[in-house]
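Shown here: the complex without one of its protein chains, the others still in place.
Labels for the chains are A and B, by order of writing; each one numbers its residues from 1.
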Amino acid sequence: MSQSTPQANGNDAAVETVTLTIDGREVTVPKGTTVLKAAESVGTEVPHYCFHEGLSSPAMCRLCLVEVEGAPKLQPSCVTQAQDGQVVRTQGDQALRQRRGVLEFYLVNHPLDCPICDQSGECHLQDYVHEEGRDHGRSREPKRVFGRDDFGGDVLFYGDRCVMCTRCVRFMNEVEQDPRLTVVERGNRSVIDTFFEEGLDGTHWSGNVVDICPVGALVSKDFLYKQRAWDLDHTPSICPSCSQGCNISLHTRDNLVQRLKPRKNLDVNGHWMCDHGRHRYEFMNRPDRLTEPLTGRGTARTPSSASRGWRAALTDVVDRARSLAEGGRGGRVMAVMSPNASNEDIGALVEVVDALGGGDVVYRMARADDEIVLKGYPSLARRRDLAANGHGAELLGATRVGDDDATGGLEAVADHDGIVIVLGDELDDQGEDFGRAAALYLYLGAHPSEAATHADAVLPTTTFAEQEGTFTNIQGRVQRFRQGLRAPGSARPAWLILGAVAAELSGRETAPTSAEEAFDALAGRTNALAGLTWDGLGSRGALVNETVPLAGD
Amino acid sequence: MGVQVKVIQRPEPGRTSYLRAALKGMALTFRHMVNPTKVTQQYPEEQTDLSPRWRGTHVMETHADGRPKCVACGLCPTVCPANCIRLVGGEDDNGNRYPIVYEIDEFRCIFCGMCQEVCPVEAIHVGQHFENAEYSRDRFVYDLDRLMEQDHPSTLLWDPSDPRSE
Partner (left out) sequence: MEPISGVPAVLAMLGKIVGIFTAVMIVVAYTTYAERRVSAWIQDRHGPNRVGPFGLLQPIADGIKNILKEETMPATANRFWFVLGPMLSIIPALVAIAVVPFAAPLPTPWGVVDMVVADVPIGVLWVLAIGSLGIYGIVISGWASNNKYAFLGALRASAQMVSYEVALGLALIATLMLAGNVTLTEMVWQQQQLDWWYAFPLSLAFILFVISAFAETNRLPFDMPEAESELVTGYHTEYSAMKFSMFFIAEYAHMMTASALMATLFLGGWDIPFATWDDAYYWQGQYISGFDEAGAPIAASLAAWKSLATYAVFSLKTAFFLFLYIWVRWTLPRFRYDQVMTLGWKVMLPVSLAYVMVVASTILVLDYLEIPYGFVFGLVLTVVSGLCTLGFLFFLDRDRVIAGAAVPHRLDRPVRMPDTRVPGPAIRGD
């Protein structure tokens, strides 16, 4: 972690503070805060390139210069520490003139290729020049040209656009601690380069250099020319690819996830996310979906039964389940669930199982051989568990079965003659005979599966990107994710479906109608989540009662 | 040229007439009837002179080698108030950004010309042309090839010698 950004820690009351004046407003900040961060706390953004919260500050871009009374020259606000009684003017004539000049220098060589640049729309050079730069350039010299360079991995380098902030170099040196990038040459011939032919190939965190590049010098090959930044909707979410629970944004357009970007949460992932998670988003865009609730087993299940809708389908399910339970033919319930189901989904499933007389809830989860730790931020790693909510499943009473590639372990379920419920697990390794012997077999899933052939009801659910909910990460931190995509057809969140079934079976009048109600009800009846509330989760999540310590914390 | 307002006084009571006025009107219409000067333009034979600022059917400009000038920057679909431009960008064999799909729905288009105004590479233009009748509706979605084939002159949205109207 960077030494320049001490965190204001609420439970340490003894933090020393300083009070200074920024643009005529008094600001009180903890001692050691930089002027740039202090200004940010009152809503003034001082332009900056080389400074990044998660990195060291070399003060080399010369763009964050501000006037400090008493100082003979402009001071770089990213390294100047706030002092008691300091008077800072970020918008003084001197500072503005200076910054305008610096920006003009940047544009001497920066190409005006915004129309074909992927950064366009989220480019700091665009923003700063628009706000503070000159209307027209005065340079008549030809610009220097480097062309583009494949850095390996997912990273493409456009040398012409580089503003030499060296954030990428510092990221590789300080955070990933695998120094593969450096600045070569001098003066205006300076350019970022790799040492060897393999470039960034084989690194696990290099996607972050694309995120932190303030201009379009480093761009993602995956996203190259795909969409314009201003067209994307950003939805706060949680990365589903491992149990770390990195905070991410789903960048969506046309009801498709276009890319994933990390979202700052210093308790979980800082500013970063791994390449493993970053590139696993296509499954959210899968077009083969279940869209209508279907009842009837095998060939009896025709598209015409779809028109009966949810009410008929669920009434059917509840009637059959109740008559089985009353006749004592249900036996123990066997439930298989996906470790990517949200806490609310799992809670509703457990509730249904309990209402039907109890049984076993199992899940299967892929598991990698090693963790991939980000050396400069050791509490962040690509965890071994390659699913978002394995920890939540365990807390809510599910048991892991099967192998490390998420197969097998369902022999007892496949031939069970009681009630079988499948939630989200696609059962890729199971044949169409799965559940043939079951007295009642419910299949809840987003995608069609061969193993659902003998299901008495196929109920379409949303994927995590299409619903609200919470995941519990490896540490025991419960974090919210929000809905980024529209669900197809009549697909509904599993907590809504199973919540209604559970309410009907247990004779309750009301079932949860929002993820908030579902979570609060779940927290109210589950010891592991006791004391948590939906509102209390906030933007950084909240820890369950028994947490798992992480390295680096 | 300002708006001209002609104030017509209501005639004083008793000074109005119907028959005389009607006869005057008949005389007027008769004069017009026998007047050989007609204002109708015999359209298919006589073509209208379109203003150089006429905004009609789009034209996609091309490079000398036949490639479209468009770089798929996405500004025209962004600025389009009628949302009639569909653009999918991509990378061509030389690593250049180019439009894989570029479609304009001429039915949806309101011919405001903002696509031409916003285009950074002067690729898409509205044109001095209006005869785009077709026999089926789907023919009104012009794809990239069709836009490049248009050979009518493109619109001059501003005077080149005085681009800022100064």
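By our rule, a contact is a pair of C-beta atoms (placed from the backbone, for glycine too) under 8 Å apart; a residue touches a chain by one contact, two chains touch by 3 or more.
Quick caveat, the model's predicted, so the values are computed rather than measured.
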Chains still shown that are in contact with the chain withheld from the display: B
From B:38, B:63, B:137 or B:164, residue that would touch the chain that is not displayed: B:38
Given B:20, B:63 or B:137, the one touching the chain that is not displayed: B:20
Hidden partner chain, residues of subunit B it touches: 10, 13-20, 22, 25-26, 28-30, 32-35, 37-40, 42
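Basically, only the chains that are shown with their structure count from here on.
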Separation of subunit A from subunit B, taking each centre as the mean of its C-alpha atoms, in whole Å: 47
Contact set on subunit B toward subunit A in their complex: 71-75, 78, 89-91, 95-97, 120-121
Interfacial residue positions of subunit A with respect to subunit B in the complex: 114-116, 120, 148, 224-228, 230-231
